[in-house]
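For this depiction, one protein chain was excluded, whereas all remaining protein chains were kept in their positions.
Labels for the chains are A and B, by order of writing; each one numbers its residues from 1.
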Amino acid sequence: MTGRAPQVVVVGAGVIGAAVTYVLSSAGVRVTLVDRGPLGGGTSSRCDGNVLVIDKDPGYQAEMAMLSQNLLREWAGDLGDIEYRRPGSYLALAGEDEEEPARAWVDAQCREGLAFRYLEYEETHRVMPDLAADVPGSVYSPTDSTLNPLAYVAALLAKSRHRGAQVRARSPVAEIRVEQGRAAGVGLADGTALVADAVVVAAGVWTPAVLAPLGVRLPIRPRRGHLVVSTKGPRYGDVKVMEFGYLMAKFGRERVVPPDVERFGVALVYEPTRAGNFVLGSSREFAGMDTEPDPAVLHAIVKRALRFYPGMARATVLRGFAGLRPWTPDHVPVVGPVPGVEGLYVAAGHEGDGIGLAAVTGRLIGDFILERTPPLPVAPLAVGRFQEETAEWA
Amino acid sequence: MANPLVRFWLDGEERQGPLGVPVGLVLYGQGERVLGWNEVTGQPRGLYCGIGHCFECRLEIDGVRDQRACLVPLAAGMRVCRQVPPTPLAFEDAP
Partner (left out) sequence: MSPKRFDAVVVGAGPAGLAAAGVLSRAGYAVLVVDEAPVPGGRLWAQWHRLGSTVWDGAHEVDRLVSALAPGVQWRLSTSVEAIAGSAAEGFQVDLARGGAVGRAVLLATGAAEVPLPIPGWTLPGVLAVGAAQTLWKGWHIPPGRRGIIVGTNPLGFAVAQELLGAGVESLAIVMPPPSMATAHLGSLPQQWDRLFELAAGAPRWAQPVARLLHGRAGWQRMAMRLYPPGGLAVSGARLQLRRQALAVEGGDCVEAVTLQSVDAAGLPAGAPWTEPADFVLLAGGLRPLGELTAQAGVQRGHYDGLGGEVPLVTARLATSRAGLFAAGNVLGVESARVAIAQGRLAGWGMVAHLGGSVPADRWREAEGALELARRDAPFAFQPGLGAARLRHRADSEREVGP
């Protein structure tokens, strides 16, 4: 890079692209952010607002999530009101058979230095009085936070614009231009050419399609999730609650649950919002790029919620919708340079953690482009780590 | 209209109204313009679209919350309550 301020094009105005743009524009980089559709109109508008450590495998993933939480805490002051709060989060147990694995999980996280706790029956029901009486216990993570995803994306973009970033909605990318082995810019479908020193592809589930013309293959697949939103009314506690089985569903481990819960990968997620609604999740399925909500899945989510919160039978559902998580085979995102094309980066594949991991992802891409030292090892995130899988998917 | 009058309760207060007329419209006719409050701002809300689309007239009717009062016909003995807006989140940040 020469002495002048570098110029970067970011493809994808979801939360990841917005965080990358925010970090770069805050560092004085001239950024143009483009999206084929509306800003934050993909997965970032079809998700909950969880910023979690509690559901990460102990070790690297938990460390990455903690880094992101700390960064977000720093950013929150700058971003204004994004409904950011840190109530912590809880994993409720569905049965006594989950007690052993839950205690083991807490021990493993504590060995990594995280402040997890196992809550016995009494304490669980004191903190969450609306829980069904047969929930035997819970796991607590005090650092977990929550925010409004739409407000988060909007605030990242507003601050970025204020710092000189150009943001173009409804501007599909026709090609990523590569000259002599270097990313040279982006050609838009309307014929506009954007010149750049670096191009960052942060297009979530659409990333493989954006990169395919360059012969770059990534095993990112859409893993559909449904959410249900209640009307504004009584809530069933002010804290965020998931079920311990969520971890099983997320990592594809075995659970003893009803058939539709198993089939759609359903696990309770309960998130009260400041607006007075609550959000219910979750489901996990490979169902292509279809985001039409499936009533059978919505029913399974509501039924699962009633298992933990019988009082919710009085609540009213406002709507249900579906989004596409960018899944990777090892549940770790893809963040880093594309081998063989200098100046081309990928920031994608965050599955259900885009909101939570956006901050650290933005930071890492900033470090790559500005040649700073990243705050954690980057090898597990490398673009090139999927040799076998890509052969399989090709 | 010739609808017979029946007894019902609004927030515990005894009333009379025409059988079969949607509750929200009955209340409008009795001068009860305010049927609820916006859950975030606390501003009053009342009948608006009259055909079940806007959800602004939601009342608790016979113990079931969020009934669109413009669609539910008045029945004898009905217990109708305005819904109290949710309290703000008490639990903001963990210690």
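Note that in this section a residue touches a chain if its C-beta (ideal position, glycine included) is under 8 Å from a C-beta of that chain, and two chains touch if they have at least 3 such contacts.
Quick caveat: nothing in here was measured; it's all calculated off a predicted structure.
Undergrad: Return the single residue from B:16, B:38 or B:87 that touches the missing chain.
TA: Only one of B:16, B:38 or B:87 touches the chain omitted from view, namely B:38.
Undergrad: Considering the whole complex rather than only what is displayed, give the residues of chain B touching the chain that is not shown.
TA: Chain B touches the missing chain through residues 1, 18, 20-22, 25-26, 28-29, 33-35, 38, 43-54, 56, 70-73.
Undergrad: List the residues of chain A that touch the chain left out of this view.
TA: Those residues of chain A that touch the unshown chain are 292-296.
We adopt the following convention: only the chains that are shown with their structure count from here on.
Undergrad: Using mean CA coordinates as chain centres, what's the chain A-chain B distance in Å?
TA: 39
Undergrad: Could you list, by residue number, the parts of chain B that touch chain A in their complex?
TA: That would be residues 39-40, 55, 58, 64-66, 83, 85-86, 88-95 of chain B.
Undergrad: Per the contact definition, I'd like the list of chain A residues that touch chain B in the complex.
TA: Residue positions touching the partner: 85-88, 142-143, 231-235, 238-239, 272, 274-276, 314-316.
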